[in-house]
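Missing here is one protein chain; the remaining ones are kept as they sit in the complex.
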Amino acid sequence: MKGSSIRTEKISKRFGSFEALHDITISINKGEFFSLLGPSGCGKTTLLRIIAGFENPTAGELYLDDREILALPPNKRHINTVFQNYALFPHLSVFENVAFPLRLKKTGKRQIQTTVEEYLDLVKLTAETNKLPQQLSGGQKQRVAIARALINQPSVLLLDEPLSALDAKLRQHMLIELDAIHDKVGITFIYVTHDQQEAISVSDRVAVFNAGKIHQIGTPVEIYESPADGFVAIFIGETNFITGTVREMADNGYALIDTGPIGSLIVNADKKVSIGDTVKMTVRPEKINISAEDPQQLAAHVNVLRGSVEEIIYTGFQSKYFVNVADTLFRVFKQHINCRLNEKSISWKDRAFIWWSADDGYMVEVVHR
Amino acid sequence: MNSKRGFSSVVFTLVVLFFYLPLVILILFSFNHSKTMSWGGLSFRWYEELFFHSRTLWNSVFNSVIVALSSGLISTIVGTLGAVGISWYDFRGKRMLQVAGFLPLILPEIIIGVSLLIFFAGIKLKLSLFTVFLAHTTFNIPFVLLMVTARLEEFDFSIVEAAYDLGAREIDALLRIIIPLAFPGILSGFLIAVTLSLEDFVITFFVAGPGASTLPLHVYSMIRFGVSPVINALSVVIIAATAVLALSAGNVFKYIVRK
Amino acid sequence: MRARAVFLAGMLLLSGMCGCQKTPSKRLYIYNWTYYIPDDVVSAFEREYHVAVVYDMYASNEEMFAKLKAGGGGYDIVFPSGDYVSIMIREGMLEPIDKSKLSNFGFLDTAVLQKIRFDPGCRYCVPYMMGAAGITVNKENVADYERSWSIFNRSDLRGRLTLLDDMREVLGAALRTLGYSVNTIDEGQLRQAKAIVMQWRKNIVKFDAEAFGKGFAAGEFWAVHCYAENVFLELDSTQASAADFFIPREGGCAYMDNMVILKGAKNKDVAYMFMNYILDPSVYARIVDYLKLPSINTATRAQRKVTPRYDLTDLANSELKEDLGEHLERYNEIWQEIRIGR
Partner (left out) sequence: MRRNAGPLYVAPLALWLCCFFIVPLGIIALYSFMSKGVYGGVVHRFSFGGYTALFNPLFLTVTLTTFLIAASSSVITVLLALPAAYFIARSARKNLWLFLVIIPFWTNFLIRIYAWIAILGNNGFLNSLLLATGITSHHLQFLYNKYAVLLVTVYTYLPFAILPLYSTIEKFDFSLLEAARDLGATVSQSIFRVLIPSIRGGITTAILFTFIPAFGSYAIPQILGGSDSLMLGNIIARELTVTRNWPLASSIAMVLTVVTTFGVVLFIRLNRFQTVTTAPEAFTAGGVDGDEQ
């Protein structure tokens, strides 16, 4: 592994009375593709700037391979950054932009030539060598920024919302390439984004931020499938929330919740609860089934509800149903798969049944009695 | 829309005539043999006098050029560095500095002239070409500041951060990134400074010392006491020089406009 | 890039062109009234003594004094009128004159020297010229006129008259019209004088101590309160023959302008050389012939070729200005009121 590990220890940052970061402790492994995910203004960029050396934290420590580096200026840390707006030098050609760090180090001419070519090749930009930044497309600028940040062979690469200026299609494409580059150079990537799709599709691990605090650190699967709290659940994709009181604890880790008009629901008791606690549970829309007829022959621990379809939105690869069950709106996503031929189609205002397995529901917040 | 274009083109034509009429008259009279403004036949005598018998005039041109170049240079350096600091950094008293840097632009220049004269008298600094240089640099700095700030504002500070990030020291960032980036602003600031300095009369009038007459001061004394229409010939030479410079420097101008 | 190179090359060429003049090692800084010494006299002095003369000009004693007081030092020789000589002596601005270095001092008319009350015995000054301001009239436009200050009362000449922008000269003219002394400090007399000037002010275009000559030459002004030489130097021969200069019969302020060496002057030796050169009868003759002014140099009177526009005898009714000390402030106030028109 060429990369280094990064560890933050209780980093806090205040701007006047505003607390941008609160006691952030993260440990990022060597070579890891690590994402900082959160809405704008949550502090993730501030943390990145602290790691890069552009800001000083109010408190806390920062370790690069177990070495405290807060005192080092940005040019002395083996960390480079890909800026959100690329920050290409507009007066320098693509070649000179990439060669810039080498020129500072007074590297020999021949050496510069070969190294720059190598990195331009890595980002597939050999054809644009002599162009100026303003002659490039967004994606190409992005590649220059990456090549330039990599040419110093940093042990950590910071990427600050690198794809936010690109259109959706290009973003997908660049994401795949970023992943490929990460695999090729093998250093640690710290990736800041507000887009949960981006974060979960490329990262080894993700830290979800909000309002200067970390809500959850985990693999993409962990944060999607078992969000630590309501914020994470709702930030990582759409979801349904149902609140109720624990009525009884079932055997083998399930709980029965009384939700008032909706009725009793059974849910995976992944948090420690006892009878009488108020619980907020969540279930993702794509995990809910829907049909016009009462589903028969269901396995154990399945919740079945009955409601009326208020709205159907057709999005091509799936349809979104909004089902009203006792004045609570459920979102249900359904793929169009025509393998159940005899299934009756559902239309607007129809009565419908929705059901899901208790294992697909998670408790996100618990208020103990 | 059409009638508006018609009206505006008429006004514009009149404005251009208004601008050029005095210059045309000067050119005409510079070839007038007579000393007064009545026509006395074609003659080049005033040009002869200008080029061969006007030592003090050329001396003042020399003074003007020296002051313009030196104050242009110093104000460009001070103003550029200041603009970098003001646009991209935060520090105590920044607001105050911004105001102080802007104020000389809006104050009537006679105030600057008067205050500097009293100041120089107060610190017992003898008036000379040096005091003219100090005064010119003072009123030039805000213009350079303005031009360079405007240019820098087109860029994000992240460009400089990127330079630091890639291993640049402060001086590398300044020489390799900031100055090349701001160059169009710096150049136009310098050109404006030189032009203003060559042009200035009021402030120079107050702070010039013995033998420190600049071209505008000399022209002023020619208007007041001049015994010959050499001034006409001088005007034509200046107009011609300006036109030649302007045309040959067309690229520079375009470069500035484009920036 | 190319254009910028052209621009810079032009600049360099220009500075090179001016910079290559060879300058002699000795310098002399002179601050003098406008056109008070012909250029060729100065350049002859420069050639003869290998000196570079830096020559600046002023239009009034006040302007000169203010410039010196504001730090415009660095001059060696200045040409103040008598009243300013005494002010400058009092302010300690002058260097005593060592007459042993002025072999030509003896040519000065003793009758004139005796009139000097601002610096009896000429301890600090070397008299240069004596004369008075008067009126130049354009005879083509003004057919008949009295040789009197009353010409400024003529409303038919309204807009064609100028008075000097010099309070002592203008108030002096008014005071002499009333038969008072030009150095009066009597409030009543000054009020009467002010009333007269306010009357004149209605008819004049402006108070002008600078451009009246040019304006007269252009036909702009038909009768100007002036120093004769300033006007006539602007005129060509036909115009000059149509112009008439006179000192009004009532008299006015006479002046005695003097050469003085400023305290701390760096080029005293050259300054003495220059003053002595000016006092040389043949040189002085060239000056008074050029200016057409009366000579105060006895030896010159025989040598000069041009008759002056007026003689010292014409100054019989005129008085030399004296320093008024703190009473000058009253003149300033009155002058301010006149200038703004109240």
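The letters A, B and C name the chains in turn, as written, and every chain counts its residues from 1.
Please note the rule applied: contacts are C-beta pairs under 8 Å (C-beta built on N, C-alpha and C of every residue); 3 or more make two chains touch, one makes a residue touch a chain.
Just so you know, these numbers come straight off a predicted model, no measurement behind them.
Student: Among B:117, B:132, B:177 or B:208, choose the residue that contacts the chain missing from this document, as touch is defined above.
Tutor: Result: among the candidates, B:117 touches the missing chain.
Student: Can you say which of A:70, A:132, A:165 or A:292 touches the chain missing from this structure?
Tutor: The missing chain is touched by A:70.
Student: With the full complex in mind, choose from B:57, B:145 or B:208 the residue touching the hidden chain.
Tutor: Counting the whole complex, the residue in contact with the absent chain is B:145.
Student: Could you please point out the chain B residues that touch the chain left off the display?
Tutor: Missing-chain contacts on chain B: residues 1, 3-5, 7-9, 11-12, 15-16, 18-23, 25-26, 29, 36-38, 77-79, 81-82, 84-86, 88-91, 93-94, 97, 100-101, 103-104, 106-112, 114-119, 122, 134-135, 137-138, 141, 145, 164, 170, 195, 198-199, 201-202, 205-206, 215-216, 219-220, 223-224, 231-232, 234-235, 238-239, 242-243, 245-246, 253-254, 257.
Student: Of the residues in chain C, which ones touch the absent chain?
Tutor: Looking at chain C, the ones touching the missing chain are residues 60, 62-63, 65-67, 69-70, 87, 90-91, 159-160, 201, 204-207, 211, 215, 218-220, 325-326, 328-329, 332, 336-337, 339-342.
Please note the rule applied: only the chains that are shown with their structure count from here on.
Student: Taking the mean of all protein CA atoms as the centre, name the chain whose own CA mean is closest to it.
Tutor: If one averages C-alpha positions chain by chain, the most central is B.
Student: If we define chain centres by averaging CA atoms, which chain lands farthest from chain C? Would you check?
Tutor: Relative to chain C, the chain with the farthest C-alpha centre is A.
Student: List the centre-to-centre spacing of chain B and chain C in whole Å, with centres computed as mean CA coordinates.
Tutor: The mean C-alpha positions of chain B and chain C differ by 35 Å.
Student: When the centre of a chain is set as the mean of its C-alpha atoms, what distance in Å lies between chain A and chain C?
Tutor: Measuring from centre to centre gives 89 Å for this pair.
Student: Give the residues of chain C touching no fewer than two other chains, as numbers and ranges.
Tutor: Residues of chain C touching two or more partner chains: there are none.
Student: In chain B, what residues contact two or more other chains?
Tutor: Residues of chain B never touch two or more of the other chains.
Student: Under the stated contact criterion, what part of chain A meets chain B in this complex?
Tutor: By the definition above, chain A touches chain B via 52-54, 73-75, 79-81, 83-85, 87-92, 100-101, 103-105, 148-149, 152.
Student: For chain B, which residues count as touching chain C in their complex?
Tutor: Checking each residue of chain B against chain C gives 34-37, 55-56, 58-59, 61-62, 65-66, 69, 117-118, 120-121, 124-128, 131, 187, 209-211, 213, 221, 223-227, 241, 245, 248-252.
Student: So in the complex, which bits of chain B are touching chain A?
Tutor: Residues of chain B touching chain A: 155-156, 158-159, 161-169, 172, 176-177, 180-181, 183.
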